[in-house]
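Complex shown without one protein chain; remaining protein chains in place.
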Amino acid sequence: MVPELGNLSIMLAFILSIIQALSPWLNRAAKQVDYTLTSACLLGQSFLVFFAFACLVDSFIQNDFSVMYVARHSSDSLPFFYRIGAAWGGHEGSLLLWICMVNAWSFILWIFSQRIPKPFMEKVFAVLGFMNIGFLSFMLLTSNPFERSFPDVPLLGNDLNPILQDPGLIFHPPMLYMGYVGFAIAFAFALAALWEGKISREWARWVRPWAMLSWASLTLGIILGSWWAYHVLGWGGWWAWDPVENASFLPWLLGTALIHSLAVMEKRGCLKSWTVLLALLTFSLSLMGTFLVRSGVLISVHAFANDPARGVYLLAYLFSVVGISMLLYAFRAHQFTNENHYEFISRETFLLSNNVLLMVMMGTILLGTLYPLIIDTLTGVKISVGTPYFNRVFVPFALLLFALMGVGALSHWQEMSIKALHKKIQTPLVLAFLFALVSQLWFPVTGFGLAFCGMMMGAWVILSSLDALWQRWRLQNNTINLPFLGMLIAHIGVGFSILGVTVVSHYSLEREVAIAPGEIVTLGDIRFNFQKLFTITGENYTSTAASFHVYQPGKQVAYLQPEKRYFTVSKMMIGQSAIFPRLLQDIYIALGDPLGHDKWSVRLYIKPMLRFIWLGGLLMMIGGILALVGRLPREKKT
Amino acid sequence: MKIRMLVPFVLFATLAILFWHSLSLDPSHMPSPLVGKPLPDFKATLLGQTKEVRSGDVVAGKVTLMNVWASWCMSCYQEHEFILKLAQEKNIQWVGFNYKDETSKALIWLAQLGNPYHLTLADPEGKIGILLGIYNTPETLLIDSKGIIRYRYVGILNESIWKEKFEPELLAITEECGL
Partner (left out) sequence: MKLKVFILLLCCSMVAISAQDMYEFSSNAQRNRFYALIANFRCLVCQNETLADSNAPLAQDLRDNILQQINEGATDEQITDYLVGRYGDFVLYNPAFNVRTYLLWLLPIIMLLSGFGFMIYYVKRQKKVE
């Protein structure tokens, strides 16, 4: 009964989405001016979609195996929390999660957009309705999670893929989707502006909080993904330039460009059509990412089960939504006139160059990700483009971006003399150089000095931000407000991430050994004592565990227990790495395979400052939220 | 002014066409770079025996289908019946290539399911497999009478694959040699 209710809810929501999309015309026809139709459709859809999601989760909690999706992704022995997470562990369920996110955002937008002129909002909601039509029909036609398998009801479920049985599953997809889908709001605002044929500075003010919140969510979503991959995949990697990882990074890069461009547009009234284009492209990249993951076109550890029919449908959807928006842009955006102008050396230019760089970085990663596909299409030859390529092309661009970032933070709006600029950047630049020199004590120069550059850039970004704070406090200390602090914290976060990436990429230690109980192994100044092997029985697995005592000179610092888990229902074996996490240094052990004679292969890693990367990401997110909160309109002005 | 504004659309349309075409491709399918080249020279023992043979001797003068299989491979089990049927054609020789398997298990497998192979080579450690660019099971290589690898198929052999991929190539070989 419950799955049928869920199914019915989706169908009703689909009908409502059509009405919502048509509501501008329907309202005109009925000579309505209070837009209750739009609101009703929106609220109705939200309720129905959440209800459907609740039905799906209920089916998982009850382990109703007559629902095919549940049978594919759950089992009797699957722990409770993972049963809920399994609701979005597969293609159909995660699509429903996506749709829920669209409606959640729409609902919150509806609540907080009361001050925006209704004719405009009507168009925004119509665009969102139009998008929902696509997603809901996609679900109903090709990917319905409520499909039943009557009359053959399986007695047992397949169990959730063991790799997904991790806390990461509970947090990463929802947060990621929150980010992806959030940019649909900016997209809808952009399309509505093109639809009306006019745009004002106010438009930027309306969109900014939504773009910032989406950006902050996406940042957190990506950080969570990196954290999850790190402790699950067994080789201490935190980013693999996997096609689907890249698919999440592309909207993030453009989203970063968007929030900066919105700042310029709101403050100075220029870069209007560029900002609108960014708003359109960011969500387009989210959609493209969805297509790539679910169509089977690329090989990835993230890819859902492939089905060309789904691919065709998604492509048609992508083409219509993005194609229409690009055409509207081509025909309407030139009408947007810019207000102030700015000199060549000015904050506007620095922000614009940041945008250009981010766009180029996005284009480069897109090129690398799609290149095997392009070559296969043109020549039939299969090639691979992986980490070595991405690192080589991305790092120089990133270094350039960081250099400009610091300068931009210290620059003035509208115009600035080269002399003044020169004076401003001197102190932080010199200090950053000194910092990199001092860091050589712990992290000596290797290879091309890339590590040195990284250390210097990280310090440069942090110090130039702090210097900007100092300047402001010294000269105009009553203008240090929440948005400014937010920007600073976010930029400092970037600096922390740069330092983390630099150190962990150049100064990690790794060793692979064949070891038997009772033996010891050393790595760096750390000694590992392999005590013994023993068996553990979990809820739905049995595992072989190895106990390690870890010593740093002087004392024992940790007890680590890597395992090899065999999941009885899915018959899959995965490793469960053991990690001793610290901000300055992670110790990581992965248990391999038995080699005979009591020996096992074991991989040991020391990862210095890895957590700085995620700390930086968290600071970016916090900075974004502070900036967002600081700009919310208040009832009384101080 | 206006033409410039169409650039995003044009770029996107190109991308869409690329995606459309790529839906009909299989990203994990990999053609072998050894196609068109002679079968690499190697020595292998026959399964269950101590006698060694040279690859060149095995394929000389006959059209050979080398089938890579193992007793632990479920897909090999699925295609075996089809191969038994095909092996009844006399002018092609089927050579088995037992890959990363235990000899006793392999022999039992053949005894229980039937042996379509003229002879079977053993590669228990997979070292010869690397020489031949083998990466999965089952694989089937078509080698002509001059010892040149004409085609490599990775996956379960069935009627439609045989008709689509192998028969045209066999026809070409027959025409060349005038057999």
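Remarks
For clarity, chains are labelled A and B in written order, and residue numbers in each chain start from 1.
Quick note on the criterion: a contact is a pair of C-beta atoms (placed from the backbone, for glycine too) under 8 Å apart; a residue touches a chain by one contact, two chains touch by 3 or more.
This structure is a prediction, so every number in the text was calculated from the model and none was measured.
Only one of A:Thr387, A:Gln440 or A:Gln556 touches the absent chain when the whole complex is considered: A:Thr387. Screening A:Pro79, A:Pro117, A:Gly518 or A:Pro594 for touch with the missing chain picks out A:Gly518.
Of the listed positions A:Tyr313, A:Phe452 or A:Phe530, the one in contact with the omitted chain in the full complex is A:Phe530. Screening B:Lys100, B:His118, B:Arg150 or B:Lys165 against the full complex identifies B:Lys100 as the residue touching the chain left out.
Only one of the listed residues, A:Ser353, A:Thr377 or A:Thr427, touches the absent chain: A:Ser353.
Taking the complete complex into account, residues 233-235, 237, 240, 242, 299-301, 338, 341-344, 349, 352-353, 356-357, 359-360, 363-364, 367-368, 371, 375, 379, 381-389, 393, 397, 510-516, 518-522, 529-530, 592-593, 601-602 of chain A touch the chain not shown. With the whole complex as reference, residues 28, 30-34, 100, 125-127, 129-133, 135-136 of chain B touch the missing chain.
Definition applied: only the chains that are shown with their structure count from here on.
Chain B has its Cα centroid 41 Å from the Cα centroid of chain A.
Residues 273, 277, 280-281, 284, 288, 291, 295-299, 308, 311-312, 315, 318-319, 322-323, 326-327, 329-331, 333-334, 370, 372-374, 376-377, 380, 382 of chain A are the ones that touch chain B when the two sit in their complex.
On chain B, the positions that touch chain A within their shared complex are 1-2, 5-6, 8-9, 12-13, 15-16, 18-25, 27-31.
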